[in-house]
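Once you've had a glance at the structure underneath, I'll fire off some questions.
One protein chain is absent from this view; the other protein chains keep their places.
Each chain gets a letter, A and B, in the order it is written, and its residues are counted from 1.
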Amino acid sequence: MTGPMLAQEMGVSRRLMPMPAIPAPGLLIGGAIGLALAAMLGLVGAGLAHEHIASAQRLVPPGTLDHPLGTDQLGRDVLARTLEGFRWSLAVVVPATAIAALVGTTLGLAAAANGGWTRTILESCAETAAGFPFFILAAPIIALAGRGYGPLLVALAILSSAPFALAVFESTWGGRYPIPVTPAFHAVRTALPVVSAFILADLVVAEACLSFLGVGASASAPSWGNMLADAQQTVAAAPWLLYVPATALLLTVVSANWFGEGLGQIWTPTVGSPQETWRFREDPGSSGPIR
Amino acid sequence: MGLQAHTESAAPKAASGLILMLFIKPISRQTAVVAVLRNNHLTRIRRSTTARWRPATPSGQVVAPPIDAGSKLVSVEARRWEGDRHGLGARVGMRLAYRAVQLAAVLVTAATLLFVLVRVSSSPAALLAGAGASQAQIRAARLGYGLDGPILNQYVTFMVRGLRLDFGWSPVHQALALELVRQRLPATLVLSACVLALTGLVAVSLGVWLGLRAGRPEHGWAFRLLLTGQSLPALAVGLVLFQVFGLTPASAAGSPLRFSLSVLTLTWWLVPRVARFTAGTVAAAAHQSWVLTARAMGATSRELLWSHVLPNSLLVALALAGVQVAFLLSSTVVVEWLFGWPGLGELLAGSLRTGDFPVVEATVFMIAIVVFAVYAAVDLALAAVDPRVRKAPSPAAV
Partner (left out) sequence: MSTPVAEVLRLSELRVQFPDARGRWIARLDGISLAVERGEAVAIVGEPGSGKTLVAMSVLGLIPPRGHVSGSIRLLGHELVGLVEPEWWRVRGRDVAMVFADARHSLNPIRRVGSQIEEAVERHYEGFPHALTRRWVRERALEALAEAGVARPRVRFNDYPHQLVGDLRQRVMIALAGANKPPLYIADEPTAGITDSVRAQVMLHMLRRLLNTAALLLMTRDPSTAAAVCKRVAVIHAGRIVETGAADRIVTAPRHPYTAEQLGVAPVTDATAVNPIRPGCAFAARCPNAMEQCRRLRPPLEPLDDRLVACWNPWGGDA
């Protein structure tokens, strides 16, 4: 943190330093592989036999041939349920992201295309909505509308469209500059996939948390949140009930984040990445390095 | 004579200038302003609302300075930009007003959404009274919310009740919803404060360390590690801790162990985010031109870090941190429920499960207020530290 290292990095004329090429695409490839894996597992899970409640085989630890990952309190096979969880989560989250992207992009483009008061109002709305934790609103809405697939989908979709609007707007207008920085289509092309990946990850987590709290998926749906909530009851006796869905959740979320970050490093340098240090915005009055 | 003499005499002169401006007639006020300007002692003059302020040259034009005027060159245009045109704090005031408007918008939207959902449900009165309410309470709710009248009146009643913070009675807890929320708030604040303190320590150090190494190999894998750490949901981490420490749902609810684990989980959630953007701001600040200037004037690395890089970067990081704190609240809900910490989050989660509508409404309102209070506090802190927010904007590049 001191002398020699600072001396190396400071006072460098950017023209003299070679720009790093596309970085090691580890994040991008890893993320893509993870997401593809999750999708495949979801499809595979759909083909497996439905879980059946067999009271004679409750809380079987993993290792047996019949139930490689054990069974839960009601005798359902954990592996089958987890695989179904992939399908269930992706079936909720992917359409929600798509709807949010559609709605958000439309609003963002509308805000960017108009001027004056319309733009100010739309931008302020998007900023307010994006700054407010949507989870706090989603939970009561679903609780009132009833648990299940429909309300969950709608709530998640509507409440996460603000980041899209904001991302599209900022890509087009660069935040503060009085002229558009990039044409709308290019802005949408670069901003959309990155933001989608991150929103996807956030929504997977949000869905799991909502189901965990009991206001997301219906009680019998194979959501990981439900499985985690059940696991909490018997966590001392049956830890596998916790770790299997947690690992599945982790896989999906980490993949989506890696994918988004990898994509973003190529198209829009994000905070802290090597590209960011060489492409920082020089205007000190700007909104800062984060995009 | 040192600078001390000047600063001591400036205040009385400023005061006399203001007094002149306030108590003398408009024409004389203009003269007074001009006279004060000519004295060249004031740096800030509040623009009088009635006196029309003119530049202090006779013709009102900008005079180009002669080339050979030696060291007495006067930059006349600079004088035009003197002073705080909008008054000290006006910009900060506008910012705070904007936060209040945002809060109002969120509250209105949330209340409207809740109202719509309640209204379309099968038994709005029962819902509004809360689960487990007696028949008498349901009838009281029907009357209190005006559910027999036209829908617009119902909406207005609902809104007005929210405005008066009259959220009703909770049948589950047998207490006023507002009271419950007020009792639970300190617990959440304590939890958040501990999390923020711990995060500040860990994440800022980590971020500074990482930011100063931007472009070097260790930056890459540390960055990826942080990203992966950030991707672990607080729920999963909390449950793992739950299992590792052998807790059961039934064991002691407010114990120190549970509190520490809650703090640990939330810190784990927050640290990678804060470290990442701190690293970004530090890396950006290290490449700013003024750092090069200071270095070219012989600043040591330590001076560069502490006087030039860190203050500027932490300023930006503070602005970004506000958003993270707001989102910390949503994770707090889950973590409090998980560990049974009796705060606002646990109240919200519990009342959602039991269908206790008054408490739900009250909690949502309170959380919204907290969120925007945090944003407003961050705005104030930024204004206090960053002179570009406080002072009048500079002219366009000349």
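Worth a mention:
Note that a residue touches a chain if its C-beta (ideal position, glycine included) is under 8 Å from a C-beta of that chain, and two chains touch if they have at least 3 such contacts.
Everything quoted here is computed from the prediction, not taken from an experiment.
The hidden chain makes contact, of the residues B:L315, B:L328 or B:A349, with B:L315.
The residue from B:L261, B:A294 or B:L320 that touches the chain not shown here is B:A294.
Not every partner is drawn; the one left out touches chain B at residues 2-3, 6, 40, 43, 64-65, 67-68, 71-75, 77-78, 81, 288-290, 292-301, 303, 307-308, 311-312, 315, 385-388, 391-395, 397-398.
By definition in this document, only the chains that are shown with their structure count from here on.
Interface residues of chain A, counted against chain B in their complex, comprise 1-3, 5-7, 9-12, 20, 23-24, 26-27, 124-125, 128, 131-137, 139-141, 143-145, 201, 205, 208-209, 212-215, 225, 228, 231-233, 235-236, 239, 242-243, 246, 249-250, 253-254, 256-258, 261, 270-274, 276-278, 280-282, 284-285, 288-290. Across the interface of their complex, chain A is touched by residues 98, 102, 105-106, 110, 113-114, 117-118, 121, 127, 208-215, 219-220, 223-224, 226-228, 230-233, 235-236, 239-240, 242-243, 246, 248-249, 276-277, 279-281, 283-284, 286-289, 291-292, 295-296, 300-302, 304-305, 312, 316, 319-320, 323, 326-327, 329-330, 333-334, 337-338, 348-349, 352-353, 355, 357, 360-361, 364, 367-368, 371, 375, 388 of chain B.
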